[in-house]
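Notes for the one structure printed next.
Only one protein chain is missing from this complex, and each of the others stays in its spot.
Lettered A and B in written order, each chain numbered from 1.
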Amino acid sequence: MYAFNYHRPASLADAAKLLGGASDGKFIAGGQTLLPTLKNRLASPSDLVDLTGIAELGGISASGGAVSIGAITKHAAVATSADVKKAIPALAKLAGGIGDPQVRNMGTCGGSVANNDPAADYPAAVVGLNATVHTNKRKIAADAFFTGLFETALEEGEIITKIEFPQPKRAGYEKFRNPASRYAMVGVFVAETANGIRVAVTGAGPCVFRHTEMEAALGKSFSPDALKGIKTDPAKMNSDIHGSGEYRAHLVGVVAKRAVQNALG
Amino acid sequence: MANQGIGQAVRRKEDFRFITGQGHYTDDINRPGQLYAVFLRSPHAFAKIRSINTDAARKMPGVVAVYTGKDVAADKVGGLICGWTVKDKQGNPHKAPRHDIIAIDHVRHVGDQVAVVIARSTSEARDACEAIEVDYDVLAPVTDVRSALKPGAPQVHADAPGNLCYDWEFGDKASTDQAFAKAAHVTKIELVNNRLSPNPMEPRSAIGEYDSGTDSTTVYTTSQNPHVIRLILCAFVLGLPEHKVRVIAPDVGGGFGSKIFNYAEETVCVWAARKLKKPVKWTSDRTEAFLTDAHGRDHVTHAELALDKDGKFLGLRVATMANMGAYLSTFASAVPTYLYALLLAGQYTTPAIYAEVKAVFTNTTPVDAYRGAGRPEATYVVERIVEAAARELKMDPAEIRRRNFVPVDAFPYQTPVACVYDSGQYAKALDEAMKMADYANFAKRKAESARKGNLRGIGICAYIEACGIAPSAVVGSLGAGVGLWESAQIRFNATGSVFVYTGSHSHGQGHETTFAQIVSDKLGVPMENIEVVHGDTALVPMGMGTYGSRSLAVGGSAIIRATEKIIDKGKKIAAHLMEASVDDVAYDKGIFSVKGTDKQVPMAQIAFTAYVPHNYPADLEPGLEASAFYDPANFTFPAGVHIAEVEIDSATGVTTIANWVAVDDFGNVINPMIVEGQVHGGIAQGIGQAMLEGVVYDPKSGQLLTASFNDYCMPRADDLPSYKVGMIETPCPHNPLGVKGCGEAGAIAAPAALMNAITDALGTEDINMPATPQNVWRVIQRQNLAAAAE
Partner (left out) sequence: MTISVTITVNGQQETRDVEPRTLLVQFLREHLQLTGTHVGCDTSQCGACVVHIDGKSVKSCTILAAQAQGAKVITIEGLAQDGKLHPMQEAFREHHALQCGFCTPGMIMSAVDLAQRNPNPSEETVRHELEGNLCRCTGYHNIVKAVMAGAQAMRG
């Protein structure tokens, strides 16, 4: 790692101020993605502003047909939360499958969403459930939040405070893991929401995306068989030594069917 | 003490320190005033170094020194050596181009060391590395053997034309050609034995320390063979007197072959420590380990098996290209030759065998011995082609093997490729394995899988290996630069406790327990009163170390010889104490007695008497200790049968191991718990090779694409099954323990067993290791198996 300054503010206002005052500052929450990046000297921030001391960013609450998860809530807490398990079991399952137990004890919901790694799980849930991302400045709709590879709608210094997941009628998540890294090579979140079916795919492409053809098909019949014959364009998929575009495109179909099956219980 | 001796599953003596975090691995050791080395490594696979500017780096905070290859050359440091000279078809020695400990004019693989920064901390050294400016003339690299042998390929070394290290042959070409001429059937197969990264969990580490007062040097290093490292460092690379150098290999966190070799980094630490008169420490990170720890395997092979109409093997012809990487590592030349072609008879009576091996330089990390070293490659060739032949001839793969096994009454058995097999019961192992695997009912299970839309396959591997390495005169005649005996010393204390010094090195094998069991059994000393000492050249007599499943067969035999000397001397002391003649003294399990009387003296009293010799034979030296060196009469030949059963998800290509059976014959077993543990670990590495692991280079840039655990797939707990392990004990007839060795068997047997199961499920031989989900899925698409399964 390159040298940096470290700050641990207790309030959102202080956090924003510290970042603003740094020449090239970065927020850190659990650090489970950021620290490996820093250790490999792939980034050299001047300052790290640790958000985990800000009490108002924590906590899980369920009310009014939605589950709100504070930005610094750890994956393990989401996975084991009675509220989440009751309202959106697919979300609890997703959180319980991120990384490994040790990563889940440190990594946070807000950190994962803000980082928007193409192979992360949370973006699939945010898009699949049409969640709303709350920040210290505004509310951002899921469809407008993830803008590209490691890119989001967050502005400089903007801090995610919580994510509000509307409770779906039913939902399912399934992922096919990269055999080596265990990140999602293809992850599909399927939800039947108040406003129709949503199918969000992570891992396969450069950024989480909605599979509109699958959404239409599942709108007609919410069953794995409804997805038969639906193709995904290999040219739009990521490709690496573990999975070519063709393989990933194929897996999107298989994994989506299994996600639907999970939603059906 | 009845539950502590030979054959008992004694719990390990070494475990307490490890389970309480009190092991002492090299990186846990810190010396006063210690400095830290970080290497600047080549980002290019092949380049000429035009110039290096270290001025800025030298001025960075905490930097004590920055050295390049020119500084090393100015001190007349030798290059790293290959200790085994293989002669080619014409009898010429192999090409062993110079391997500088820091590159001088060219870099030849990504990760090649270009400079070293020595600083007060690792962070400061790393910061300074980034300030070194290197002007490279980047050259087109070559990474695979086929491309490297083509005319016009980039030339890795000017003094190895055509990138050829050697073109070697073994066996009788004429008789093999004759066998093929009369064959009723010939099976042909193309195989790639994938390149692997050994990845012991402990990364390599070294500390060099110089004491100018005594002009002596101490090296702490992650080594499987500290004396061999001392010998190479002193006699070949640094030119130091051997008696002024102490090499300590403390607790070592796994080796699997990769810690046999003399590496540049430990050498640089020693050289720099002597220059700076300060301890210099280097610890590898995992990416450096991927870039610089010697890799394993990387063969491309064409093989042909000639059979008669009844499935009897008549002849085997093998042509292999072996990737050596950019430089010839310490024992690299022996791996695809004498550790490979000599095992091509497998467990069979194949009368004629001929092998050709081309060893090839490429712009990749050097390749050397990795768990099994040559023998997994041989077993993979033999067991894949035997299985393929059975399928072509529509024979039961078990039956074709049974028809060709060396029969139990044929031992010692001379193969056509030089080996004399010591003992074995090959059919018995197969029968036992088939029973344990419920082979008879496989068809039912396959039908059940098919109902679920899945594919199912079963695969056998009947492997053999040559262990107990090795008779010194034999390996000497084949080009080895060392003898492969082992040493032992047993030293009693006056109070009856015992030190056992062994030239073997334990880095997970449990020698501290197994060797203590032997001594306890032979000398009647309780386990808790025995301390096994290894890994320090200042304490232990010259020894050759641990690799090739040799420690028990060779090092254990040396210990037995030492116990015999102790007992012989003990008899003389006992005779004196009991006022009997030496010829009348009997010995059994720690008790000396006079035959036909009730007089007896225990070992502890003998030891006390030897050190407090007030009442003592006049012509006998005091003290009770004995040294022994054991040079084996032959290799040992462990063998066995593994059966793998897999289920493949035809939608995703994911292979699940449904069952794994291993029946091994390691001769006599000293500690079955430890032996089974070795089998488990070996199987896991073999499964890793067959379906998870593979080093991948980008062919254009020569970049290593699998340089971390994010891309190199290490076996995890949920990738693997529990294993069913059975044992047959056919004693080795030529060593005093009757043991054969067990450390590599699993890694030798598993790849062929698993690939035979996967190819059985897929109905084609045409898939290479690792059979990853993607690779299996591609075959499923090609064979249209998904549709068939649905």
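Going forward, a contact is a pair of C-beta atoms (placed from the backbone, for glycine too) under 8 Å apart; a residue touches a chain by one contact, two chains touch by 3 or more.
Here the structure is a predicted model, which is why all the values come from computation and not from measurement.
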{"item": "Chains in view that touch the one left out, judged over the entire complex", "value": "A, B"}
{"item": "Touching the absent chain when the full complex is considered, from B:His507, B:His534, B:Lys571 or B:His642", "value": "B:His507"}
{"item": "Of B:Ser216, B:Ser627 or B:Asn710, the residue in touch with the unshown chain", "value": "B:Asn710"}
{"item": "Residue among A:Thr52, A:Ser81, A:Thr135 or A:Gln167 that touches the chain left out of view", "value": "A:Thr52"}
{"item": "Interface residues of chain B (partner: the chain not displayed)", "value": "11-12, 14-25, 27-28, 123, 199-203, 251-254, 256, 285-287, 507-510, 673-674, 676-678, 680-685, 708-710, 714-718, 720, 722-723, 746"}
{"item": "Chain A, residues in touch with the chain not shown (by the definition above)", "value": "1-6, 8, 28, 31-32, 35-36, 38-40, 48, 50, 52, 76, 99-103, 105-106, 181-182"}
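The working rule: only the chains that are shown with their structure count from here on.
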{"item": "Inter-centroid spacing, chain B versus chain A (mean Cα positions, whole Å)", "value": "44"}
{"item": "Chain A-touching residues of chain B, taken from the complex the two chains share", "value": "123, 126-127, 130, 287, 651-652, 692, 696, 705-706, 709-714, 719, 772-774, 777-778"}
{"item": "Footprint of chain B on chain A - complex, ascending", "value": "1-3, 40-41, 176, 179-181, 240-244, 247, 250-251, 254"}
